[in-house]
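The complex appears here minus one protein chain, its other protein chains still in place.
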Amino acid sequence: MSPDGAAQASHIGEVSGHHSGLAHQFDSLAQQREAATLGMWCFLVTEVLFFGGLFLTYALYRGWYSGAFTAASRELLIWPGTINTVVLITSSLTMALAVHAAQTGDRRSLILFLAVTMLLGSVFLGIKGFEYYEGFLEGHFPGPRFQFEAEHFREAQIFFSLYYLMTGLHAIHMIIGLGVMAVMVWMSWRGTITAEYYNPIEVSGLYWHFVDIVWIFLFPLLYLIGRHA
Amino acid sequence: MGTTPLFPVSASTMAPRVDALYFFLIGVTVFFSLLIAGLIVYYAVKYHRRSTDAVGERIHGSLWLEVTWSVVPFLITMVIFVWGASVYFAIASPPAETLNIYVVGKQWMWKFQHLDGQREINELHVPVGRNVKLITTSEDVIHDLFVPAFRVKADVIPGRYVNIWFNATKPGRYHLFCAEYCGTRHSGMIGEVVVMEETEYQDWLSGGGQEGSLAAAGEKLFADLACNTCHRPDSAGRGPVLTGLFGQTVTTQAGEMVVVDEAYVRESILNPSAKVTAGYQPIMPTFQGLVSEEGLLELIEYVKSLQAQPQAQPLSDAR
Partner (left out) sequence: MPTVLLPPRHYLNNGYGIRSWLLTRDHKRIALLYLAAVTFFFFVGGAFAVWIRLDLATPAGDLVSDETYNKLFTMHGVMMVFFFLIPAIPSVLGNFLVPIMIGAKDLAFPKLNLASWYIYMLGGAFTLYALVSGGVDTGWTFYTPFSTASSTTNVIPTALGIFITGFSSILTGLNFIVTIHRMRAPGMTWFRLPLFIWSTYATSLINVLGTPVIAITILLVAAERLFQFGFFNPALGGDPVLFQHLFWFYSHPAVYIMVLPAMGVVSELVAAGCRKPVFGYSFVAFASLAIAVLGFLVWGHHMFVAGESVYSALIFSILSFMVAIPSAVKVFNWTATMYRGAVSWETPMLYAYGFIGLFTIGGLTGLFLAAIAVDVHVTDTYFIVAHFHYIMVGGTIMAYLGGVHYWWPKISGRLYNEGLAKLSAGIIFIGFNLTFFPQFVLGYLGMPRRYHAYPEEFQVLNVLSSAGASILGVGYLIPMVYLMWSLRYGRAAGSNPWGAVGLEWTTTSPPPTENFSQTPVVTWNAYEYSPKVDHVA
């Protein structure tokens, strides 16, 4: 017996004639799908504002300390950043393919594409971890071990503070994304996802694409501006 | 128990202007508050529900009322805006000729530096009837210098200079408060502004300042820190000539035009590579940590005092 008697409301489900995955507060799967999708878009808007504050701070300091920021940005290794960009864009492709597989009821491909997406996400995190390690050795991490030429010492520390904060926050979102993907794999394996009910995959896909887009902004802003000035 | 004033003393040229706007605002507030409160009480009594199932009349709205009570408040607020903005312009624009005094706020005291060298702590002597400009900065956190009797206030911010100006109209002693929370003894960071008649003020000035003027102290510091090895009075130095420079506009390496004011001189000492003058190399070392806030003020006053030789260049017109 469920704690708040939700079972009593289940007669509403008869409206659509389809019980699988329909939550008690909704009248139909269509309504549930629309609600979940709108909910995820709302959430992504909050994420835009969240990262936005950080991007604004970066933009301001870039303008105030352009010399130091350009010098500091040149210290970042370009090849891991570039590979990571390719990796993430590819993972968005596999995510989109996963959604398509779900729509067509192709359980095998769905699980495969989700797994590849997760793999690519892990590769991203691995390369990022390598970059952080290298940065730490180079004395890029702000604090007592920071090293930089005297002329731009203070301002370069601000650059690296922002760099680690922005990419770190992004990485945390990636890790959460991997968790979400794991749940999606499990749901697909159990057969919960069908051609009629695949909204969780769509909604997870939205989140994954968003995390990708944040990186598409981070990469040029942090790594590429002024590189060849 | 002493007196309980209900309105602050008006002791500056700006005070009556601010008070006039304040009274207008009180009038608007009293009018609308009484109107709304009056209507509420009146309707509550007149239309008091007489029986348990009485309902009100089905009135949905009125477009012309909505327009009226949107437009009229809008017009009133625009009047207030324009009035407030014009008084604000006056508050925010110090006159060209001012008696300058430097102020350094720190937890939890105010340090005042007169140009002739007097230093005061928590007490500021100024002459009546003269335009006074306070050039303020903080040594640590954000403070705020507030003199209610003058109706002036500004946050005193570390890392930059903020100007406050006033013209005191009545001799007397007036409260001075720190008005931005700054830690433990925030409410103890108070003092007094002592406004004196001009003759008394001159007497007071000549009584103190054993250490010499700020500019003289700055000249000594300039030599002690070896600034003069690069900033020479002729153009043979590695750094720009400072004579007659204060108040001029220069072009930086990045192509920006900057006015050589207190803030620019301060930045050039602490962060020299930020705005290097065009035509010079960015080789000046930073003096961050090597000069105190007082030292910076002394150097600034010294640079200001470097007037051109009369026949060579026009006089700088800013002080």
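Order of writing sets the chain letters: A and B. Residues in each chain are counted from 1.
Everything that follows uses one rule, which is that contacts are C-beta pairs under 8 Å (C-beta built on N, C-alpha and C of every residue); 3 or more make two chains touch, one makes a residue touch a chain.
From a predicted model like this one, the values you see are computed outputs, not experimental measurements.
Among the residues B:V141, B:A216, B:C230 or B:V250, only B:V141 touches the chain that is left out of the figure.
When you scan B:G159, B:G212 or B:P233 for touch with the missing chain, the hit is B:G159.
Contact between chain B and the absent chain runs through residues 1-8, 17-18, 21-22, 25, 28-29, 32-33, 36-37, 39-40, 43-44, 47-50, 52-62, 65-66, 69-70, 73-74, 77-78, 80-81, 83-85, 87-89, 91-92, 107, 140-142, 144, 146, 148-149, 151-155, 157-160, 162, 175, 177-188. The omitted chain makes contact with chain A at the following residues, 3-6, 8-9, 12, 23-27, 31, 34-35, 38-39, 42-43, 45-47, 49-54, 56-57, 60-61, 64-65, 142-143, 154-155, 157-158, 161-162, 165, 169.
One rule holds in what follows: only the chains that are shown with their structure count from here on.
Each chain gets a centre from the mean of its Cα atoms; for chain A and chain B, those two points are 46 Å apart. Within the complex formed with chain B, the residues of chain A that make contact are 67, 151-152. On the side of chain B, the complex with chain A involves touching residues 273, 282.
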